[in-house]
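For this depiction, one protein chain was excluded, whereas all remaining protein chains were kept in their positions.
Every chain is named by a letter (A and B) in the order it is written, and numbering of its residues begins at 1.
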Amino acid sequence: MEWSGAVSLGAMTQRITRDEVVHVARLARLSLSDAEIDEFTSQLGDILEHAADIEALDVGDVEPTLHPLPMVNVLRPDELCPALDRDLLLSQAPAAEDGQFRVPPILGEEP
Amino acid sequence: MSALDLASAVRSGERSAVDVIDEHLARIDARDGEINAFNQVTAVAAREAAAAVDAAVAAGKDPGPLAGVPIAIKDNMCTTGVATTCSSKILEGWEPPYDATVVQRVAAAGAVMVGKTNLDEFAMGSSTENSAFGPTKNPLDTSRVPGGSSGGSAAAVAADFASLSLGSDTGGSIRQPAAFCGLVGMKPTYGAVSRYGLIAFGSSLDQIGPFSKTVVESAALLEVIGGHDPLDSTSIDQSAFDLTSVLDRGVEGMRIGILRELSGGEGGVEGLSADVIARTNEAAAALEKAGATVVEVSVPSATLGLSAYYLVAPAEASSNLSRFDGVRYGLRVDAPTTGEMMTATRTAGFGPEVKRRIMLGTYALSAGYYDAFYGRALKVRTMMLQEFALVYAEVDLLLTPTAPTTAFRLGDRTADPMTMYVNDVCTIPSNLTGHPAISVPFGVGDDGLPVGVQLLGPALSEPTIYQAAAALEAAAPGEGSLS
Partner (left out) sequence: MTAHEPSLPEEWELVVGLEVHVELATKTKLFCGCENKFSHIPNTLTCPTCVGLPGSLPVMNEKAVEFAMRLGRALGCEIHPSVMARKNYFYPDMAKDFQTTQYDQPTNADGQLALADGTIVGIERAHIEEDAGKTTHVGGGGRINDATYSLVDYNRAGVPLVEIVSQPDIRTVGHAKAYVSELRDILLAIQVSDAKMEEGSMRVDANVSVRPTGSDELRTRCELKNINSVRSLGRAIEYEARRHVDLYTNGEAPRQETRHWDEEGGRSTAGRSKEDADDYRYFQEPDLVPLSPTAAQIAEIDASMPVLPAARRARLGELSSVADEVIVTVVERGQDGLALGAIEAGADADKVLTRIQNDLAVDDWSAVTSESLAMLIQMETGGELTATQVKQVLGEMAAGEHGGDPKVIAAAHGFEAMESNELETLVDQLIVDHPDEWSRFVDGDDGDRKKMQGFFTGQIMKATKGQADGRAVAQLLGQKSAG
């Protein structure tokens, strides 16, 4: 990894760098022009600067909340539902062959 | 004629649903070229559905509480065989093989979908200018935005293209356009309406809700779409609300707090315009006059909402939008390898605002930053919930403006993302807490455009909110100069 992103909690984060923008774009599978990289570096920096108010907050003992209404154990019975019609499914595919989705060669290691 | 009057006329056989639909389709034909509320008008299917309603009436069957009522559906909700695009090139032409739960429920209630409405791409925006299919204009003043992201759904009702519409609200995307277009817009409690079939933006924030001209129509539509859905794990396990029956109960004895931080009070958010603050104070006075006790209250963390939201929503969105990769549906831009194809497809398919939020969210979740950003934002949600809980021990509901200003001009805020984001400052806290909130029109601003005021309540306080909303509606000053 050509960047390192360790942040000390509670401290003001450094402004996002151009290299970080390039790295994040690669993670997100977006290809950016030089001009876009500059623009995002500046805009994301502004937005994150606005977030400095919560960065300055002492949140040590606070538990995170994802769902406002606490619910647990939402489960369904192990029962069959009808499958989708394959032709209907594949009719939306950009490319299909032999009942499967066709993609260009996959280079690199399987995850 | 209100949706409920239409439905009762259709149910009694006094009016044919086909006529009702034709009348609305004609209006769309005449004016949507200018407004651009719809991505697609489903005229043929609408006439067929209306004919089926008429047939049911003729056969003596119950055609449902919304029989023959024309409804517009935001184009981020799945409709079987009808293109669902999220106003994005990446999904152009995609026809889902299934219906969103809300789409099924409105159809089962006899409502007739007339089309899919425009939005900011993937619901990311506050003006409906970020659409791959061009901006929607505010029917009250076409030089103005209708708000967003559900601008098409708001415009469709404001222009009488449909009696009712459905929007989705992640940070204010129903309430702010309702305010800009002079409508009632409701974001229900998180989990009160199924998200199954709603193309996700920020999964822990998204809720579907109704647009209408009146409070009673809003309540009737929420009764239809609400209630438990086993297909959504976050759906609250309880039956649908009973709302229409409580509307006439008034606010006598109710305690209502003016939320200082979001209503122009000291130490609160900046940038609220004077006329909007004035209307909010007048709304408070009207509620007081109707018998409520009004007090000023404080939720200090409410000012942190914007920052927390612009970390949580993009983080979730960055993951939700990964699936648009050119493999299974939608756009594909060919390239020699799958990896390159995915990058080329996403680069060509997403607009700039969507890319900006994917970048922001990816960054907020990435190694080394999670604790500082996403993790911290989730803790802010906890703080907000705790502070709101304290306030709701004192008052039943809160009152704030819905948006800092009235509808702004097209193109006015597209240059700098932050100036657009601050539009959501009053609406965002309810998404972070999951609490319900409604925007009700209350007078006009200095520019003659409608002002919306917002009522907030604790989880599942919808009946109380509608009760107070009805009182506000009754007390609202006469029609504005433009409507």
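FYI, a residue touches a chain if its C-beta (ideal position, glycine included) is under 8 Å from a C-beta of that chain, and two chains touch if they have at least 3 such contacts.
Just so we're clear, the structure is a prediction, and the values are computed from it rather than from any experiment.
In the complete complex, the residue from B:77, B:178 or B:192 that touches the missing chain is B:77. Among B:325, B:353 or B:396, only B:325 touches the chain that is left out of the view.
What subunit A contributes to its contact with the hidden chain is residues 1, 26-27, 29, 66-67, 71-81, 83-84, 86, 89-90, 97-111. Touch with the hidden chain on the side of subunit B covers residues 76-78, 84, 86, 91, 94, 96-98, 100, 195-200, 202-204, 230-234, 315-316, 318-319, 322-325, 327-329, 338-339, 342, 362, 365-367, 370, 374.
Here is the rule we go by: only the chains that are shown with their structure count from here on.
Mean C-alpha position of subunit A lies 24 Å from that of subunit B. Interface residues of subunit B facing subunit A in the complex, by the touch rule stated above, are 94-95, 97, 189-191, 204, 230, 233-234, 236, 303-304, 306-308, 310-311, 318, 322, 325-332, 334-344, 346-347, 350, 355-356, 358-360, 362-363, 366-369, 371-373, 375-383, 385, 416-418, 421, 432-435, 459.
Against subunit B, the residues of subunit A that register as touching in their complex are 4-7, 9, 13, 16, 20-21, 23-25, 27-32, 36, 40, 43-44, 46-48, 50-55, 57, 59, 62-69, 71, 74, 76, 84-85, 88-89, 92-95, 101, 103-108.
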